[in-house]
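Partial view: only certain chains, each at its native spot in the assembly.
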Amino acid sequence: MAFIKNAWYVASWTHDLKDEPLPQTILNEKIVLWRGEDGVVRAAEDVCPHRFLPLSKGRIAGNDIQCGYHGLIFNGNGECVRAPTQLIRPDCRIREYPVFETMGMVWIWMGDTAIADISEIYDLPQYHQTEWGVAFGDALDVEANYLLLCDNLCDPTHVNYVHPSTLGNPEGINAPVTHESTSWGVVTERLTVDSAPTGFVAAFGGHNGRVDMWQRYLMYLPSVSIIDFGATAAGTGNWQEGGDARIQVYSCHFMTPVTETRTIDRWLHVRNFEPDDQAVGENISEQFRIAFAEDKEILEAVQKEETVHEGRLKIGLDLDASAGLFRLKINRLLKGETPNQSAK
Amino acid sequence: MAFIKNAWYVASWTHDLKDEPLPQTILNEKIVLWRGEDGVVRAAEDVCPHRFLPLSKGRIAGNDIQCGYHGLIFNGNGECVRAPTQLIRPDCRIREYPVFETMGMVWIWMGDTAIADISEIYDLPQYHQTEWGVAFGDALDVEANYLLLCDNLCDPTHVNYVHPSTLGNPEGINAPVTHESTSWGVVTERLTVDSAPTGFVAAFGGHNGRVDMWQRYLMYLPSVSIIDFGATAAGTGNWQEGGDARIQVYSCHFMTPVTETRTIDRWLHVRNFEPDDQAVGENISEQFRIAFAEDKEILEAVQKEETVHEGRLKIGLDLDASAGLFRLKINRLLKGETPNQSAK
């Protein structure tokens, strides 16, 4: 299976890059990231072209990186700038990768460097606004293809079965799900009107009476998911307007394919209440942590069975429509990246 | 290597099936077992046909089983009886397996359901008689093909080399071994006349003087082994008659092939002395536990070497005759199940 190359992926948290080189596998490529003494992050192929020791086994030398075996030094453009006991060979170089830091993360461009454009990096405006509180979660390591995670993040139906005790809402089981194609991906929506509050909404919104709740799954190509959910007192407004005692959370997933069967899901959330109380943020993260572990278990099991039942036809259900549309868009992008193959 | 399909195998202990679905791999097939709220055990293919999540990751719903991802419900006939947010698709079904409980175990029929006949399940009459005591052992997980276990259970010779300190009898090393073909398998016998008692016979039979001892290995097709062994005071009777201070034990192995190189051996024993004293039963089981762990080590080592030395000719010994006959019968059964191949 191919990956979309001409895209920005999250390579690490900003706080993971200190004074040691950091190895990461992204789209099956082994990459070393390091922060120079000037504070700027750089990325290159994680291999010394001499004897193939990963450069991440070496050390940062100023703004450059030095191999830990015989001391070759490479700069952020992948050029060898020093060789021990001899002159530099001009063919001694490795692949570099454009990187950029924003939203507490290091983003990497995996495709053609000539068209890397940092304005295309996903941005959530609320992340930067002081009325909103940010809480960083974990880098969840899931042994499953990233599209299985995307399926899950296009599908509100699973919530009641996978997360019955945390995010589920028995009253909402039959609430209608709709979806819509956008220029950047797919939005899937479930509005639950005049319902008892879920545990989450009761705990963090202080709602005891009936509420209107929304879940909007914004799935951005190729692998950023923003789940916009919240509640207001029943009949006082909806997700677009105001509403009494309105609480709103953006639960954000930045998924980085490692291999065909492994994905790192770095997640954080942004909320419209008690923005400065870190304990509230951590409390919400703890709820998410439990729920995402439930997803992980399901997704890893499904991944394993995909191999076992290779070639077996799946039974399709109505609830697959949104995820199916997202996969269609992924395939179109893939074809665009491999013109020869699409011409066949 | 093929397995015999038209046969009953043990799928689990009765006491393993409570209020959670139980996944088991049998003859390379992944199966889910569950006990409905009516107390009846059911079995089906362990896969949801929607996205292939194993149904064993879901939950029991009444007498049915519900998928843990999007909530599809299947009954014991493998039919989908409820789908969330839509009508049931008639093609949404999975394979069912006939099951039956007896002798504290759940038995499963792996072949053509049309010819499943519970009267063919192996039964040991003494298991049900009050003068005999029953003790359940373990589900021993052995990384070896089930036929390597069967070889071992047709062969009294190994006892002195593999179990020198537990079941072995140095005086019996040259006692003659005979075997006999039966309609249901093979019996291998070793009678040791007028010998010092083995440690087991001394400990549990109270024998200090000379004894006559018998070991009868009853190997039933395809994979049930009953070892009938015991002792009487020398010259007072044999295994068929009475004899002074006669002790007799049926050591029973119910072997379930998991894969070509893995077998679960569920074992128990039935004895003719102190039938109601559980401590005696557990004491004997503890002896067996040590001995079977010795077998496991040998069999797993042999299994590994079979792969290493694939194609290398083995040296045959006289002691292989009984196991060889059993394997011949297995091969005949296999040919009977695959008529096209046997016609070649």
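Some observations on this one:
When the chains are written out, they are named A and B in that same order, and each has its own residue count from 1.
Assume a residue touches a chain if its C-beta (ideal position, glycine included) is under 8 Å from a C-beta of that chain, and two chains touch if they have at least 3 such contacts.
Predicted, not measured: the structure shown is a model, and the values here were computed from it.
The copy number for the entire complex in this file, given 2 shown chains of one sequence, is 3.
To be clear about the criterion, only the chains that are shown with their structure count from here on.
Note on chain A versus chain B: their Cα superposition corresponds to a rotation of 120 degrees, in steps of 5. The mean-CA centres of chain A and chain B are about 49 angstrom from one another, to the nearest whole unit. Put simply, chain A touches chain B in their complex at residues 151, 155, 157-158, 160-162, 173-174, 177, 297-298, 301-302, 305-306, 308-309, 312, 314-319.
Of all residues in chain B, those touching chain A in their complex are 30, 47, 49-54, 57-58, 66-71, 83-86, 89, 91-92.
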